[in-house]
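Note that one protein chain is taken out, while the other chains of the complex remain in position.
And now, subunit A:
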Amino acid sequence: MRSMKAIAGRILEVLKSYPTSKTMPSRVLERKLGEDKAALAKALNHLLQEHKIQCYHLKDEDGHKTLHYKLGELKLKHLSSEELLVYQIIEQSNDRGIWTRDIKLRSNLQQPAIAKILKTLESRALIKSVKWVTNKNRKVYMLMEVEPSREITGGAWYTDNEMDEELVHAAEKICLKFVEKTFKATGRRATAGDVGAHVRGTQIIKTEMKDDEIRAVLKVLVYDGKLDEYRAAGAEDEDEDGLEYAPAICKPPKGLPEHLVEMLEVGWLVRSGEKRPESTKRGEDGTVTPSRLKRLFGEEEERAEEVGGRGGGEERDLYFFRGT
């Protein structure tokens, strides 16, 4: 039988060979070392006391909770077992952080103990407190070196926990203009990626805008009725990248009498903030014909006709764009 020191040395070697971010389940360790269980346990305890290794109680791939081991970190030296426990609980919360009340529930420690431990860990620069934009008053902690996820800081839309409304409006304007320009110039729809690249390229917006945030802006424009969302040909149903955007096409309701269609579109224009077109006079018989539409909106209507076409028969579906 090897000496405890020798076994301890072998344990450290085995753990060193493992990637630093992973923890080794105890049975893997046992298998690799092939030592007598009692001797192994003794060596492990010795190393734990010296803080040369750390012990975790984690769920395995098969869902059972077992002991895992990892090389100890120097910065965690001289922490009491309770302090280490709290540190590990906070570590497991990753970039979302954990609320102090949940730390209490998980660790089963009381408030005065927790308060002291958190103070110690903070003074040793091991943890930091962060604020969730959606819940500003809770005390949330995470490890010092972890970057808070964009979800809890609000990402580009929040500066110092306050929503930056101007930024949202500016972003909406830029995205909308780009989609419309692209469509007018090339007849093609824009993807979120295209819009994102453009926004980042123009550098009008100083804050970094990730694709997800651009997608959010485009969704807002869709809900506001300014853009329409399409699925690209051949794109999978769940594929986020398979969505394309184009200026919204409005269809007047089927039952609407034709002489009211013109008033409807004027209303739409007014609502979208555009000026009323100069030639909104009625035709001789009060109807709105494609040629009239052409005069009202110019070349946009030619395109509209190519894109939307006309329904056959008595019900003439008139398609036109809702201004820019």
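To be clear about the criterion, a contact is a pair of C-beta atoms (placed from the backbone, for glycine too) under 8 Å apart; a residue touches a chain by one contact, two chains touch by 3 or more; residues count from 1.
Keep in mind that, in the parts below, contacts and distances are computed from a predicted model.
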Seminar exercise, completed: Matching the hidden chain's UniProt record against "Histidine-containing phosphotransfer protein", "Repressor of RNA polymerase III transcription", "SRP54-type proteins GTP-binding domain-containing protein" or "Signal peptidase complex subunit 1" returns "Repressor of RNA polymerase III transcription"
Exercise. Among the options A:Lys139, A:Lys184 or A:Arg200, which residue touches the chain absent from this view?
Worked result: A:Lys139
Exercise. Which one touches the absent chain: A:Asp102, A:Glu172 or A:Asp211?
Worked result: A:Asp102
Problem set entry | Contact partner of the left-out chain, one of A:Glu13, A:Glu30, A:Asp60 or A:Glu151 | A:Glu151
For this session: Since one chain isn't shown, list which residues of subunit A touch it in the complete complex.
Result: 59, 92-93, 96, 98-102, 104-106, 111, 115, 129, 131-132, 134-139, 151, 154
